[in-house]
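Below you'll find the structure I mean.
The other protein chains are all here in position, but one chain of the complex has been omitted.
Should a chain be cited, it is by its letter among A and B, assigned in written order, with residues numbered from 1 in that chain.
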Amino acid sequence: MIDAYKKLMNLEEPPAPRKAKGFFTDTSLCIGCKACEVACKQWNQLPADGYAMTGNSYDNTGALGATTWRHVEFIEQAKANGSRQEQRWLMMSDVCKHCANAACLEACPTGALIRTEFDTVYVQQDVCNGCGFCVPACPFGVIDRAPKDGLFEAGTAHKCTLCYDRLKDDMTPACAKSCPTASIQFGDVAELQQRARSRLGELHARGETTARLYGMPESTEAKEVGHLNAFFLLLDEPAAYNLPEVPRLPRRTMPERYGWSAAVGIGFAVLGALALGRRAR
Amino acid sequence: MGSNMAEAHPVGFRWPMKAREKGATIIHVDPRFTRTSAAANLYVPIRPGTDIAFLGGLINYILAHDKWFKEYVLAYTNASSIVDEGYVDAEDGDGMFSGFDPANNRYDNSSWTYSGPPTQQKEDAASHSGHGQEGTSPAKHAPYRDETLQNPRCVLQILKRHFARYTPEMVEDVCGTPKHLLLQVAETLTRNSGRERTAAICYAVGWTQQSFGPQIIRAAGILQLLLGNMGRPGGGIMALRGHASIQGSTDVPTLFDLLPGYLPQPASFQGDDTLEKYMREAEIRGGYWVNLPKFMVSLLKAWYGTAATRENDFGYDWIPKITGDHSHITTATEMADGKVRGFIVFGQNPAAGSPNARLQRKALRELDWLVTIDLYETETAAFWYAAPEGVDPKIVKTEVFMMPTAAPAEKEGTLTNTQRLLQWHDKAVDPQGDTRSDLWFVYQLGRRLKELYKHSTAPRDQGLLNLTWDYLPERPDPQWRIADEPSAAKVLREINGYTVADGKQISGFPVLKDDGSTACGVWIYSGVYPDEDQNMARRRKKGDGWISPEWGFAWPGNRRMLYNRASADPQGRPWSERKKYVWWDPDQGKWTGYDVPDFPETKAPDTPANPDGSGTDAHSGSDPFTLKADGRGWLFAPSGLKDGPLPTHYEPLESPITNPLYDQQNNPVAKRLARRDNRFSPPGDPRYPYAVTTYRVTEQYLSGAMSRWNGWLAELMPEMFAEISPELAALKGIRNKDWMVVSSARGEIECKALVTKRMRPLHHKDQVVHTVGLPIHWGYKGLVKGAMTNDLVALSEEPNVYIQEDKAFTCNIRKGRLA
Partner (left out) sequence: MTELAAPRGYYQYPVVKRPVWTWEVPAYFWLGGMAGGAYVTASLAQAFGSEDVRRRGADGFYIAAAALLPCAPLLILDLGRPERFHHMLRIFKPLSPMNLGAWALTAFSPVAVARAAAQAGDDGLLPAPVRMLARLLPKRIVEAGGSLLGLTLAGYTGVLLAATNVPVWAKSKLLGGLFTASAMSSGSAAVTLIASRRRACDDTIHRLAAIESAASLGELALLSGYLAQSGKTAAPLVSERLAGPFWFGAVGMGAILPLLLHRLARPRHGKALRSLSTVAVVCSIMGSLALRWTIFEAGKVSAQDQTASLEFSR
């Protein structure tokens, strides 16, 4: 549909689609070194976001944002009482999911947000006018608008580009490249999904019963937003990582919502006609 | 153990992770549950400073349950060697070994030696101090042995008695480590020992920065020898080195008591006044060290060139002789007492990074002049106006020179890593403006000093004047703006060595001579530049196997694993197909394998030892440890250590508890530099009831100079904090993120509290010990600033390597901020 309109408005033709690229982030291999965060900021020349300790384990980043496109979460878990042998420290490197059905992209009124030839979701900085609609639209709280008075690309929306510039030169995204333990695995989505399934098998066989995949075509997360091109292997329920169980895609409910306002409008017109048209008493 | 590998060596940690994925068991023994613990299969808590007790517990388990690798131990270790009657073990001396001399607070270790046929020379065992020293008395070249291991004075029996009291219960009392965890570790290790399986131990400064660090590593050595894990693939004890080329700086070295290649620094107090006397060390050490004269003379030829002749002992007299302890620690105190006038600091930041940083800064104020050569304005460079104790620039007399230096990418050279691997890196860009490399600075300093003294006839200046000093390239590389950079390649060629006559590069140290016909800067590196234009360190060929022999150059002689003869059984066959590495090929009549054999190439496994042969001739074909006089792995160290032939549990110099094992509380020969500005608190001092340890986090680098100026790193760990358990926090009414004050006998600092279950109180019998964790990365310059942990740390010296005890001392904490 969007494409049809693009033709109608004869916007430039997108490049021919290539194999879908994405990330399989295997949190069972993450050592929380944050090399991915730094590599991302370095490659994309993103500014530092200020210098305050959060007190939330070793996470002093807090959340993804306009100038933070990778974010490593640190989740400390231990038996409430007694000896803490039952103890674990989960680490997870979060990023834009490059959703198959991207809420941000669908919301975008200017067409700044596009789907690239690699099936990734990308903000065209020269098109975005900072309307800010994509920001609350994203079910994962990923994309954000840079402050109007900020130094960095003021007033426009930003998020992980999946290193579009590097992909064009057949280079691995900076974050994946820097990951020392292959927790971030970059590649063809189809192939990564296969790898993920067998990896999950391994872990279950090993007794890692809490391991689960997030963002696969077959999993509940995909119900509305479809599969995630950047998907994860988690060691706890999604909520523990602040991931929605069923990320919502506004489009799904749009007709119903428009329907109601139309109905009201028509209703009003009818009533209005009656009220005004009544014979005078 | 003693390392937080995932955080401090994240890139190297990919390999343990791969191993884990292949089914290996990772065990992490650490006072804190760290990112390494998170990745490990088993986390084992331990009280700071009690590793010897823990390892002793493992050794005792192995001996008591007879789980040691018989064939390996019998053939490859000194288990069967008989020790001198005079020897009294610490178990019988209540923590003291025989030979203690209270007057000088040192051991005379002649009673620790093997008993054997007497030989002519008698020589004080501790003849040379410092790293890699092997001095000992001659009897041990051919010790008496009892292959039945029944003799009560044979090493194995002594070992059994020495560790008998290190039971799981005792370990729990000392380390606070739950008994069942120790047993779990012991079972895992013994299950993975034998022909088919091995286990490796990684450590770093969690072990070394203690008043008995080397003894902890010795304990690991004993453990690995008993399990048959030395000289075998998948085995060994990995020292995870710190700074990018810290390995190189010990090899070459930057240490006051060593010459290049671990040759001892001549010491006046050892009577090294002539070259001849100095050379006695060769016979004392025995083993491959009998070649020491070749290495020494070649070094002198490299330094003094044509001026070095047989007549003048190749210029030996020009080498300064050490008169005592000139370690960083001791020098700092002398500086503080105004005994040192000038100080050149290359890439160090003592004002924040060194122990008792407050005293370090005071010492800087006592200098006439200070030169810092660094990438940034460090705390050291800024001490005179920015130090927290409040300094008045007007009254600081020190004249400070700050020189910008080229960063690694802006210069060529080699880095030597943990694996003794030299890797060459090319220069990528010119440094900015007038910035020059460290090499340039040193070269210019030498050149200008030579110029300054060129008319001097004073004997003390002749060394300087005779130094060979031509490192400028034939013609500067046209692609760079800066044309006056010395050539690192030239330096590396000199390090490799050449034949004096024709100046041709030599193939390696085996061809070195003691007649002055060869020159060699660092014998162990020899072979890295075997030809005018053949820089082995620059090789980048990835091998198909798991050794990649053509990637860079590993010393010695490109051996990737030392003592690898032990990877084959006494008959020279691989212990097992899985663990195949180096073996004897009877048809070719030589040793072959994946790696360069670390053994005389054609010496058959069944070659008998030649009792009156010298050096490795005194070894049999099944004595793998060729640097050792007796060719064996030392369970018991008859020499080489100043604080005992066997590791024994002492408490750290500062400890919340008294030593449960002996009346002797501390390492008796460790040096406290106790003084008004470097106080210590007594055992169980109620004023400082908590144990404290210090360490790194991935996000920052050491004193922080390199990371706190970088916003991308600084924002990840922005504020100085202390890690405490919820239990301790509750005790002190401190909430997460509250300000808190940490105090030690040296000083007080303030920081934020990070309350986490990853810290835990440990139970020792009736006593509960809380541990406070302090990262070390903050200071008063940079994008983010914070208190310096080193203001709390004491200056002290471990007796063998002079290292401070960063890892275990005592403190107190309270809610709030400094007044």
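Everything that follows uses one rule, which is that a contact is a pair of C-beta atoms (placed from the backbone, for glycine too) under 8 Å apart; a residue touches a chain by one contact, two chains touch by 3 or more.
As the structure is a computational prediction, the values presented were derived from the model and not from experiment.
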item: Omitted chain's touching partners, listed by label; value: A
item: Sites on chain A contacted by the missing partner chain, in the whole complex; value: 1-2, 5-6, 8-9, 11, 54, 56, 59, 62-63, 65, 73, 75-79, 86-88, 103, 106-112, 127-133, 135-146, 148, 154-157, 210, 236, 239-242, 244-248, 250-251, 253-254, 256-258, 260-265, 267-269, 271-273, 275-278, 280-281
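Following the convention adopted for this analysis, only the chains that are shown with their structure count from here on.
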item: Chain A and chain B: spacing of chain centres that average the CA atoms, whole Å; value: 47
item: Chain B-touching residues of chain A, taken from the complex the two chains share; value: 29, 31-35, 37-38, 41-42, 47-53, 55, 57-58, 60-61, 76, 78, 83-85, 87-91, 180-182
item: Residues of chain B that touch chain A when the two form their complex; value: 6-7, 10-11, 13-14, 17, 21, 33, 35-39, 43, 178, 697-699, 711-719, 721, 736-737, 752, 754, 756-758, 760, 783-784
